[in-house]
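Quick one: the structure is below, and I'll ask about it shortly.
In this view, the complex is presented without one of its protein chains, the others remaining in place.
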Amino acid sequence: MINITLNGKKLSVEEGMTILQVAQQERIDIPTLCYHPLLEPYAACRMCVVEVKGDSKSELKTSCNTKVQEGMVIETDSERTLNARRLNIELLMARAPAAKVIQEMAAQMGIEKTPFPIENPEAKCILCGMCVRVCEDVVGAHVLTFEERGFERKVTTAFNMPSEKCIECGACAYFCPTEAIRVEDFRGREVLHSELTLGPTTAIRIPFMQSTPNVPFIDKDNCIHFKTDKCKLCEMVCEPEAINHDVEDTFKEIEVGSAVLATGYELLDCSNMPQYGYGRLDNVITSLEFEHLCHASGPTGGKILLKDGREPKGVAILHCIGSRDENYMKYCSRVCCMYAMKMAHLVHEKVDAEVYEFYIDIRAFGKGYEEFYNRMQKEGTHFIRGKAAEVTNAALIPEEENKLIVRAEDTTVNMIRRIPVDLVILCPAIVARKDSEKIMKLFGLCSTPDGFFKEQHPKLGPVSTDADGIFLAGACQGPKDIPDTVAQGAGAAGAVMSLGDEVAIEPIFSAIDEEICVGCKICIGVCPYDAISYVEDKKISSIEETLCKGCGACVAACPSGAADQNCFTNSQIEAEVSGALF
Amino acid sequence: MKPYRAELMVCAGTGCVSNGAFQVKDALENEIKERGLENEVRVVTTGCNGFCGVGPLLVVHPDGIFYQLLTTKDIPYLVEEHFLKGRPVQRLMYTPPEDKLPVPKMSEIEFFKHQMLIALRNRGIIDPENIEEYIARDGYTGLAKALNGMTPEEIIQTVKDSKLRGRGGAGFQTGVKWELTRKAKEKTKYIVCNADEGDPGAYMDRSILESDPHSILEGMIIGARAIGAQQGFIYIRHEYPLAMKRLLIAIDQAKEYGLLGDNIFDTGFSFDIQVHRGAGAFVCGEETALLSALEGQRGEPRPRPPYPVEHGLSGYPTNINNVETWANIPVIISRGAKWYAEIGTENSKGTKVFSLVGKINNTGLVEVPMGIKLRDIIYGIGGGIPDGKKFKAVQTGGPSGGCIPDSLIDLPIDYESLKEAGSMMGSGGMVVMDEDTCMVDVARYFLTFTCDESCGKCSPCRDGTKYLLDILTRITEGKGNMEDLDLLEGLSKVVKETALCGLGQTAPNPILTTMKYFRDEYESHIKDKKCPAKVCRQLNIYTIDEERCVTEGHGCGVCMRECPEKAITGEKKKAHKINQEICVKCGACYDVCRFGAVIVE
Partner (left out) sequence: MPKITPKDLARIREKSRQSTTLREGAGRAKVTVHMGTCGIAAGARDIMSALMKEVESRDVKDVLVTTSGCAGLCSREPMITVELLDQPPIKYVDLTKEKMQKIFEDHVMNGNIVNEYALAVGSERAH
């Protein structure tokens, strides 16, 4: 410990601390411009000077880089210090008259005008070097640098050209104390979080509120460290030292007897439907984005706001976007009607807005669903029976100016209607996941024509599949709501539990006659259930009876006639055919 | 080694070379050959002799005859008369101002008589490109002593006892700095020789490098041994190609002789030196900026603390000393601290090299003991002011220093007295000014330099010096007001107190000292709109003395031809006139009139 005197107060502080750190600890305000706790002291703005009194002479020293020493006597607001700061801020006022932080600091010191000539009234940069240092020392991208010297010094990129090395992390703008750096958002550029684009997010985050485990993860695609090998600021500030950038993804093999597939679904990509303007028009969002917007942990803290921050006065909810549609998905997505009405309810609850539901039919078939539909009608939601044909911002009449106009044929009155609203919510179709084919191959499953996994039997086997021990639950099998999903999941779990030691095999299965088989392996390739293997020492193929489903593919494919189905042999069929003919 | 009866030491410092020293040398060699004297007389090229104002020059040994201002035309006569017939040629000798008789012997010339050579001990005596000549003059004996008979601690103690202070400007105790670097925790340590001499008018480091490069190498090897450094760097500015060349030759020779490299003198001590060429930024003379430049970064100063002795080159402890400091080390070691500490004053020991330039008769490099009176340098060694003009002030310490007025002519020259007077030792520049110098213009000149050389990192230096220069320019153009003086003084003080590095902290010194000692000149620029020295042309009024124009110049009309604005009218053989409305005060007419008919008021 070291004994010092700070503004007349005797203190005992830790060795190695800077004067600024001690002052901050003591809640003494020292103005700084180029200082940041995460960066090395730069001592360029000279605002943090304090008077250090010695025996014979006292000196002005920058507090950001001067460490306390035994017996130091420090004055942070002596007349000499204040005078130096005043003149320095006047110099910076002339250089960056538009910088807010400079104006505020000057006002605090009671300075209205700088005595020095102002060259550019718009200028904001005070050359504190924060951006250059963060880009170099923290991010490691080495994009920003200084050019020229003396009065002509400025921040720029190499050769004044847009740099290919810029990783667009925005750290420079974030650190800039005077807002002299702006990050421009270009449409179509990859944004940080590909699923939800409503607000900014960080490369280290908790995936979503109820995620399990509920801990942050590092998004390697967006983390600065994985682009430049530097940064690691999170590691520096994490006190329990829980962050480790070197951890690799690991693959674990677990041996199990059976599996329940609950791989879920995707929403149809609405940007491929130009008539609804998604991705092109502001304030056209999907239902999932609306959920995120309404969420208390969302970008607006749960408030329903437009992109410019206004509250909407009219909200249109468009059903069946891509569902029950000859051009996209012919099936009904089953859940949209009900959640659309829930969203209408939320809008009524949170903002004073008119809500329009554009629907084909209302399908409220679940328990209590119809009652909810009735309640919504009473709440004042406008139900317009007609599928929305178009969303546009081209106004025809003054009331439509600066609005989104939903055009639809109202089939109850047989006319085309144009409804001006502020916010349009699309209810996209539920579709099978893009990677479902891969999973099907992996587990030996089939799909229905709509792309969802095929259950063993639509009525008798709704949770099991053609593959033994593989079961289905939820929307991977087809669109369904939460109660149905929970019920199916419980059913699948029950089925797994009841498997026991014995396996029921198919009554009809194939077998290979060892005498005839020549080991050509054609059957192995055609078997969808991986039931055929090659016996190396006998040089023939052999069928595992418990796996064989008796589909007959191998029998049809076998060139030598060695494969045959029991209870359904070729000779039996031939006999039957001849019996029927003659 | 073949004996010769005479050796002709031709100065090949940059000053003499640019005046044709190499041509003179070639002519000498040819002539000697022609006369068949090549086996008796030898021509040796040396480094800078110091008396740069009268180059190219030649010293003849063993007689010690000094010849000056030589041209190739003088050579045949000189060779015949002196080297063949043995009659020194009087007309090529130095003649002191206001004196008729030439002084034949170098040792008797005023300029050399009062000097005391330690750092410049070998100047003009040895061939800088020949290590054996350096060894012949007791070179590397200091190193042999340090490596074979002394522990590193003893070496440091010797340097501490000698009370040698850094010759680069700040005057920090060299021994203390060495000790701090030695005590720093890191094993890897570096030493650096700062040869980025950039002060306008100062060139003592260049002279040492050119005339005695081995003295620096020896100093650095001793320093490395004392500090425990394994690698040394010499940061030399790229404007010094000759010094660079001789340094590289010296390093090669030292390596060949095993004085650099692995296992020096079989003591197990290894050390190597690398030369790094600067890119021409004045601020790189500041030690932290120099380190940044050495690391390959922008040459910008870093905040201190941490000091280089703890956190220097690439983060390792680094000891940086100036060229002149290193050159002093071998002598201190070989002759002992006691001998050195007897020279100089209480707090400033030893000698200091100054470059005496400006309005002075004898221009050149002078090495004098600390504590010598300013008067002795200017009137003794320097031979006074030319043309019988009045001495006005001397600017010491380069652009960072201040002006010392004639009232302080008896000031002893040492670190403390100079600082008290508002100036500084700096690297040892000494610019003498006579009565024709405008002090406001001098301040403006130096501010132009510092403002241009500011790296721009900290705002007081970057913006402060610019506005100081603006105000000074305003005053010299007659647009200043009295409030400007307060602003000038206030801003100067804040820049001095708050700038990040030495450049900014000392940049206002020329203003502060000129305001202190010559405030009346500032006031006259502002109140009367007059420049007393008639330097600030915007304040001058040019008129033509009509009588003189006719009687002396017969209305020659040269001024009329030269006037860029056609402000002068008149006919041949008649008096000319300047139209004040059109005149832009460029002063061209005054410069061209050979009859003194153009009058400045």
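Labels for the chains are A and B, by order of writing; each one numbers its residues from 1.
Here, a contact is a pair of C-beta atoms (placed from the backbone, for glycine too) under 8 Å apart; a residue touches a chain by one contact, two chains touch by 3 or more.
Computed from a predicted structure; not experimentally measured.
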Legend entry - Touching partners, among the displayed chains, of the absent chain: B
Legend entry - Option touching the unshown chain, where B:22, B:172, B:257 or B:307 are the choices: B:257
Inset, instruction - Using the definition of touch stated at the top, determine which of B:4, B:269 or B:445 touches the missing chain. - result: B:4
Legend entry - From B:39, B:71 or B:551, residue that would touch the chain that is not displayed: B:39
Inset, instruction - Kindly state which of the options B:69, B:84 or B:249 is in contact with the chain not pictured. - result: B:84
Inset, instruction - Pick out the residues on subunit B that sit against the missing chain. - result: 1-7, 9, 39-40, 61-64, 83-87, 125, 132-133, 135-141, 144, 148, 256-259, 263, 265-266
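As a working rule, only the chains that are shown with their structure count from here on.
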Inset, instruction - List the centre-to-centre spacing of subunit A and subunit B in whole Å, with centres computed as mean CA coordinates. - result: 66
Legend entry - subunit A residues touching subunit B - in the complex, by the definition given at the top: 41-46, 49, 60, 62, 64-67, 80, 83-84, 87-88, 91-92, 94-95, 115-117, 126-127, 129, 145-146, 148-153
Inset, instruction - Would you mind writing out the residues of subunit B in touch with subunit A in their complex? - result: 281, 283, 298, 303-305, 451-460, 462-467, 470, 487, 490-491, 494, 497-500
